[in-house]
Structure formats: C-alpha cells, structure tokens
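Here the complex is missing one protein chain, while the rest keep their positions.
Moving on, here comes chain A:
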C-alpha cells in the first residue's frame, strides 16, 4: 500500500479519530490546531483555531466555529462523548496543587444553552489520567493513566466499582485505551511496560496480553477483523541519539485472539502517538511524534492474511 502523508501539524500528534461514517478524520497535535481531513484522499477540510490553554472547546464541525468553551484550572488530557452524545467525559491533569480529575459534562442540544457546570467530578487516581471513556450503555466510566491501574467508575454516582488486579495489570503508566466497536464490550489498553492488554469492560477481567519490544503509546482495534494494532517506540527524547532501527517505530499488527504478531507497517521516523481504524476497517491512520499523519488503505491481500 502507498500511504497518504498528511503534514498539517507542526508538533507531535496526540489524537486521531474518525467520525462514525468514516469519511472524516480528525487529528490533534500539541500545536493547538485540531484539523479535519477527508479520510479517503487525505485532503485537508479545515482547522479549528482558537485553543490557547487549559480548556475544552465545543466546535461546529462544518464551519470551525467555536460553540462553547469549558475552562479548567489545569490542562485537559482526553475527551470522550457518550453514546447518544448527551454527555462528555473530560480528564484533567494534575497541575500546581490541583489533582487530576475526571469531569462529566452534559452537552446541551442547543449550544447557546450549554452550561459549564460539571454533572460529576471524580478525583482519586494519582498522576495523569491519560484516558477516560464511557463503558457499556454509558453506565460506567473507564479510566486509565500514569498510576498503571484501570478503574471502572459508576457514571451516575462517581463511585469506584472496580480496579484492575495489580498482579495481572500493567506495570508502567498506561498511555492509551480504546474501546471495541460494539459499544465497549471489551477494551484495549497500551502501556509503557511494552505490552497491551485486552479487558472485559463489565467485569474488568484480563482477556489477552500482547507483548512487544517497544513502549506502547497507541492502540487500535480493527472493527472488521480480529486484529489489534500497537504503535509506539522508544522515548521521544532519545530518538536523535540512537540508531534509527533502535526506535522500532512501526505499527505492529497482532491477532486479537492468538496474540501472535501478524506484521508491521513502517514509515514514521518518530514514535507513534496515535492510531485509529476507519469504522469500515479498510483503512487506518497513524500519527507520530514526527508531526505526520499517515493514512493507510489496506491492500486486498491484507484481508486474507492467515497465520
């Protein structure tokens, strides 16, 4: 396959997300300008300008106009809309004396009626909470972060329901978390301990572990085939001081069930920070520390790979 390279960002990528129909690709980087691209040919549709600090903004996807700004007193790390888009969960970093927190906001139908009040605020985990997502039927919130523990919270009361077993769980900070395509029956976490783990979203039991030889910064699950993709690479700060082969910047494909490696896709010259699968499962994109988004449309033979 010949990937499409998109160079719209000046700084390392942090997030990639497709819309539900898979025709738009949203990318976020550390340069404050979220960008939207056409997912088929990689043409840039627009950028969302206006970010300048600790806030979460609601945008009009079509025009790039700001609809609402949620201000926080510490940087926001991740956002996830609930099923039905009525609620959003936002995580904020620890900063000065402020501890990290998970905020739930109600998203109003009419943006002018939008209130900035949190419906629920959860604190407790130490260190950054790198990801928080909605669990099955919006009943729970699943969070993971620097304290290496995956937690499930009640989304109504904010009560801690479950914590991952430290015996089987990650040993180093969890950098990414992605839900399965079927409204989160299971989810995948990637960690700097060079592994990714597949969990049951209701019982928080460990289902599978995928071992690799690089710290994992990003994970994605194919909605079409039983494949998972892990991306990462050596710490960005040591990239320039070592041989490029030592970096291991490929996106690695694993069989979800057999936990065996299927293959690798090379290309980035920095660690991969973000991965996303098109909802049709026929293409995926990766974003790296190098500032590039690489959009890969699979060759036909990808779909008959056997191991």
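The rule is simple: contacts are C-beta pairs under 8 Å (C-beta built on N, C-alpha and C of every residue); 3 or more make two chains touch, one makes a residue touch a chain; residues count from 1.
FYI, contacts and distances are computed from a predicted model.
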What protein name does the UniProt record of the undisplayed chain give, "Acyl carrier protein", "Eukaryotic translation initiation factor 3 subunit G", "Mitotic spindle assembly checkpoint protein MAD2A" or "LANO_0C04852g1_1"? "Eukaryotic translation initiation factor 3 subunit G"
Residue of A:45, A:67 or A:181 touching the missing chain in the full complex: A:45
Positions on chain A where the hidden chain makes contact: 1-8, 21, 23-24, 33, 35, 37-38, 41-49, 62-64, 234, 238, 240-243, 245-246, 250, 253, 261-267, 294, 296, 298-299, 302, 305-307
